[in-house]
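For chain A:
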Amino acid sequence: DEQYFPLQSYRVGPYAAGGTGFFGGFIDYLNLINTRDGGVNGVKLTWDECETQYEVERGVECYERQKSHPNAAAWNPLSVGIAYAMIDRISADHVPLITVNHGRTDSTDGRVFPYVFPLLLNPYSETSGIINYLASKEGGLEKLKDKKIVVLYHGSPYGKETIPIYELLAKKYGFTVQQIEVPHPGNEQQSQWLTIRRAKPDYVVLRGWGVMNPVALKTAQKVGFPATKIVGNVWSNSEEDVIPAGDAAIGYTAITTQTSGAEYPVLKEIVKTVYDAGKGNLEDKKRIGSVYHNLGIVNGILNVEAIRIAQAKFGNRTLTGDEVRWGFEHLKLDEAKVEALGAKDLFHSINVSWDNHEGEGYVTFQQWDGKKWNVASDWIAPDWKLLRPIIEKSSEAYAKEKNIKLRTAEDAESATN
Partner candidate 1 sequence: MLDVHYTFSALDGTATLREYPSLPRVETKARTTQKQELLNLQDHPLLALDDITISFGGVTALSNVDLTVKSGEIRAIIGPNGAGKSSLVNVMCGLYRPDSGRVHINGHSFRQVPAQKAARLGIARTFQNLALFKGLTVLDNVTSGLAFARRSTFLGQAIGLGRARREENEARERAEQIIDFLHLGEVSGKLAGALPYGLQKRVELARALVPNPQILLLDEPMAGMTATEKQEMAGFVRAARENYGTTIILIEHDIGVVMGLSDRIAVLDYGRKIADGTPDEVRNDQAVIDAYLGIDREHDEGDL
Partner candidate 2 sequence: MASVVSTPVESQGLPRWLLPVAILAAAFGLVPFFASNYLIEAILLPFLALSLAGVGLNLLTGYAGQVSLGSAAFMAVGAFAAFNFNLRVDGLPILASIAAAGVVAAAIGIIFGLPSLRLRGFYLAVSTLAAQFFVQWALTKFGWFSNDNPSGVIDAPALVVAGVDFSGSIGRYVFALGVVSLLTFLSWRIVTSQTGRNFITIRDNETAAKVIGIPVLRTKLLAFALSSFIIGVAGVLWAFAYLRTVEPAGFNLDRSFQILFIVIIGGLATIRGAFLGAALIVVFPVVLSRVGSFFLGDLFDSGVLDMSQRIVLGALIIAFLILEPDGLAALGNRAVRWIRTRLGGQISA
Partner candidate 3 sequence: MPNDIVLEAQSVFATYNQTIKALNGVSFSLRRGEILALLGSNGAGKSTTLKAISNLLPAERGQVTSGQIIFEGREVRSSSPAELVRAGLVQVLEGRHCFKSLSVEENLVSGGLGRSSLRREIAEDLEKVYLTFPRLKEKRHTSSGLTSGGEQQMTAIGRALMSRPRLLVLDEPSMGLAPLIIKDIFRSLKRLNAEEGLSILVAEQNSTVALKYADHATVIENGVAVLSGRAADLRQRDDIKAFYLGEGSTLAPRRPAA
């Protein structure tokens, strides 16, 4: 028996650094399970990679190519564009699509999107998490009143997605928010930062992407805005985002769902069983334990555990995509379980249900000291209750547009072979 992971990876092009880290971590973890445990309950994990260069149509080509392979467990493209193009297709093919930390916010609603899982975090909860963090720094949500926050966002749909949420939270907590766009790709930000300096905000939230991040930090330094007052979002939180900025990044903080570092038991095991055996995926060993690598590992844990949970119900054999979907919908890893997996403090916990596909992930914040990230906060919970109605409104509209019948809990319980 075997369970297959089609990997639409990208190791070339503008986002190669993220791709190599993430898919490296994912593969390392799958390797660990195979080598150490002989697979998941005897079911071997297999995979192959198809290069997408982060381009949608290459992702689609990969999808069509890889889907002919039997026993697919789940798709993990790590690209919003590709994920979008796959939603119709995977819904027809009944295989789950995992968009960890990214993807369509309203796909959190499992009633409308049975096969899509934006695990751990979606853009809305991310926003709420950031505001909660800033509040904790100020000493409580009520202290946010009359504070001024600037959001510097990437000029793309991704960057703009959270604009209404910031507005909403600003109204709710009484702070002012100014949202400033940086045109893609973001290699010039002089005017934006001059505007920021003039606005004298208490914090700047950086909702960046790729090269925009180091340039933001550098330009902030250039206009004399302190990095300690800048908070990055989940796509502005990697080593690749700060290293090019050099000293300008010291003191910069960013949100994350998984901490960096190689000290966690699961990473040590990976180093021991995978890298020391010469099977490690990262070419540059220094990148072991980096943010993207650890995200890949966490993603591996989530995928593998979903299979394990589904096996408990359907038997220790190769599962169908729909059965794996069931596994994801019962993916509950509390802190004890996370510790048992050797990932204590690597990530907090997850609690996915048939209608909540995000799983209420906790976030934490890391600060860059010029060499590495240091944890700078406790695990923080976003305000899920506040966000849920907004998400449902959006997903219901989608359901209406597409004539999708809302799924019920019973529908979710059954899984086809």
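Candidate entries met the following condition: all candidates are chains of the complex that A comes from, given by their letters.
The rule we apply is simple: contacts are C-beta pairs under 8 Å (C-beta built on N, C-alpha and C of every residue); 3 or more make two chains touch, one makes a residue touch a chain; residues count from 1.
As the structure is a prediction and not an experimental result, all values here were calculated from the model.
Visitor: Touching chain A in this complex is which of 1, 2 or 3?
Guide: Answer for chain A among the listed options: 2.
Visitor: Give the list of chain A residues in touch with candidate 2 in this complex.
Guide: 9, 11-12, 16, 20, 48-51, 53, 55-58, 60-61, 63-65, 68, 80-81, 84-85, 87-88, 104-106, 123, 155-158, 160-161, 164, 183-184, 281, 394, 401-402
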